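What follows is a structure written as structure tokens; I'll ask about it next.
Missing here is one protein chain; the remaining ones are kept as they sit in the complex.
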Amino acid sequence: MESYAPLALFAVLLIVMPTSMIVLSRLLGPRRETEVKGDPYECGVPTWMGARNRFSVHFYLVAILFILFDLETVFLIPWAIVYKSIGAVALVEMGFFLAVLGLALVYVWRRRGLEWE
Amino acid sequence: MLTGLLLAAGSAGRGLIDLDLTSLPLVGEMLAEHPTIAWPLLMLAIGCGVVIGYITVFSLLAVYAERKISAFMQSRLGPMEVGPYGLLQTAADGLKLLAKEDIIPRDADKLLYIIGPIFVFTGVWLSFVVLPYGPDLIVADLNVGLLFLAAVASIEVVGVLMAGWASNNKWALFGTMRMITQLVSYEIPIGLSFVAVVAISGSLSMQEITLDQQGWFWNWYLFRNPFLFVGFFLYFIASLAETKRAPFDLPEAESELVAGFHTEYTGMRFSLFFLAEYAAMYVVSATAAVLFLGGWCTGFAFIDSWMMESAGFQRVLANVVGLTSITIKAWFLVAVMMWLRWTLPRIRLDQVMYVCLKVLLPFSFGVLVFSTLWELVTDGTLFGDWWPLFQFLISIGGFGLLMMNFMAKERPYDIEADFRPLRHSEVHAAPDAGARG
Partner (left out) sequence: MAAADVIFLVISIIAVGAAALAVTRKNPIYSALFMMVTLLVVAAVFQMLSSPFLAVMQVLLYAGAIMVLFTFVIMLLSLRPEEMGETAPLPQRIFAAVVALGVFALLAFPAIEPGVPAAAASLAPPAAEAVRFPPAAGTGDGATVEFGATAYFGHTIFGRFVLPFELVSILVLAAVVAVMVLAKRDLSKRDVADDGSDRDPPPLSVSAAHAGSIASLATSTQPTSHGPGA
């Protein structure tokens, strides 16, 4: 049932296809490079404020909360597959896990970590 | 894409061992020994080509449909010039993009700028490998199918990061940051919806999930229990954000951020993002169809049993019926997405995060827990064979009661409450905010 050969072929095709599309457009399209064309887009006015700015730490908070909750999803998947054959015990085990994670969520919520400021 | 390739390389190693060809590493020798292997390979290549053609046709039609639907909703005609009713407009646009100049900005990071769009494109299109289109129509029925979808989605995120960062443009970077925040946050409710479905199907294989929903349409997971019924809508809302469709389209809000992370991309490179976007719409819709709406099953028990039992030419016909069924379901959801785009206004970033973390996340937790409990208590057959029908009626009835409750409440529409502007105290979080008299 496991058939990875089609996956390999599909992946190769999907790398070849966009690459050849870009190569084709490079062959077909005009090439007239000018000074202004190479500038970063700024609605037609000279660029101000470069692209390398520092961002709010809130983005970091979002990313790390994502990892933690993603981790929990990862544990839930094998649980979801076997919980019927293990039975009620599995529910108790996962119940405790989810309760602790729920606690974490409540903590973040009360501490206004979910607010976007 | 690299993932798929490497995963496949790993298994190809295993496959060769299974074939007892461990002493023949060269493909030529392998073919000489086993000439019959060439035939399935050719079939495979044709099959992959057909699927890629299917996605391309879908994308072209979806772009056309979006322009037509938006036109009709605004009392316009939309594209009319190229071909009958403007049907060839998208193809003409594609040709135009092919002939455009390929510009790489001077300050861009060349390598990442070039591989970014390929990463995004291949990441999204690789999802089609695990989508089932009929009893025998699936490129690769991986037994980790659903997780594979999630994994390639996370690869797409990396592609966006590459493209947005390499552009070296502040609008692109703002768009990237917004987009990553949004994609990453909404992956959690989507993952929880996946888990809720997997807990019932007991399998991650897309084909097995579909087969579990055969028979009358009340066997679909959508009507499996009242909680999964809610779960479908949670998934649908989260998938809107995942494909950055309105009202969650602020990563590429054209009125404030030019075009988001692909501001600097032109011509063919831009069209790769464009194709990936429309393919992603199909992927999430078809996934919703497989998880909740029975996939390629028709919803009529006699047709489904015929599809499974047929052989020979009838089997081909059965596959065509399956393909039609899932295409209609997916197109229906895509049409709803387009309809929403022209109905709802774009929301702010803080509202996006609010919807995800404070509405979808707790609700999908609840859906998961209660749906699992329900399943354990009823065990799928509480009142014998007709239990699925009862569950269907309970789901619909519960939803109806909820709706009636909503409608019964006379709420004067309060625009201040729904779309209130930011307050002074929120704009200037200064300590003297309370001192304004």
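Note that the chains take the letters A and B in the order they are written out, and that residue 1 is the start of every chain.
One rule holds for everything that comes next: a contact is a pair of C-beta atoms (placed from the backbone, for glycine too) under 8 Å apart; a residue touches a chain by one contact, two chains touch by 3 or more.
All of these numbers come straight from a predicted model, not from anything done at the bench.
Q: In the full complex, which residues of chain A touch the absent chain?
A: Residues of chain A in contact with the hidden chain: 2, 4, 52-61, 63-68, 70-72, 74-75, 77-79, 81-90, 93-94, 96-97, 100-101, 103-104, 107-113, 115.
Q: Against the chain that's been left off, what residues of chain B make contact? List them.
A: Within chain B, the residues touching the omitted chain are 2-3, 6-7, 9-14, 16-17, 21-25, 109, 112, 142-144, 147-148, 150-151, 153-155, 157-158, 161-162, 165, 173, 176-177, 180, 184, 204, 358, 423, 425, 432, 434-437.
Here is the rule we go by: only the chains that are shown with their structure count from here on.
Q: Report the inter-chain centroid distance for chain A and chain B in whole angstrom, where each centroid is the mean of the CA atoms.
A: Using C-alpha averages as centres, the distance is 14 Å.
Q: Where on chain B does chain A make contact in their complex?
A: So the residues of chain B touching chain A come out as 1, 4-5, 7-12, 15, 44-45, 47-49, 51-52, 97-103, 105-107, 114, 117-118, 121-122, 125-126, 128-129, 139-143, 147, 167-173, 177, 180-181, 184-185, 187-188, 191-192, 194-196, 198-199, 202-205, 258, 263-264, 267-269, 271-272, 349-350, 353-354, 357-358, 361-362, 365, 368-369, 372-373, 376, 426, 429.
Q: Under the touch definition given earlier, write down the residues of chain A that touch chain B in their complex.
A: 1-15, 17-19, 21-22, 24-26, 28-33, 37-41, 43, 49-53, 55, 59, 62-63, 66, 69-70, 73, 76-77, 80-81, 83-84, 88, 91, 98, 102, 105, 109, 114-117
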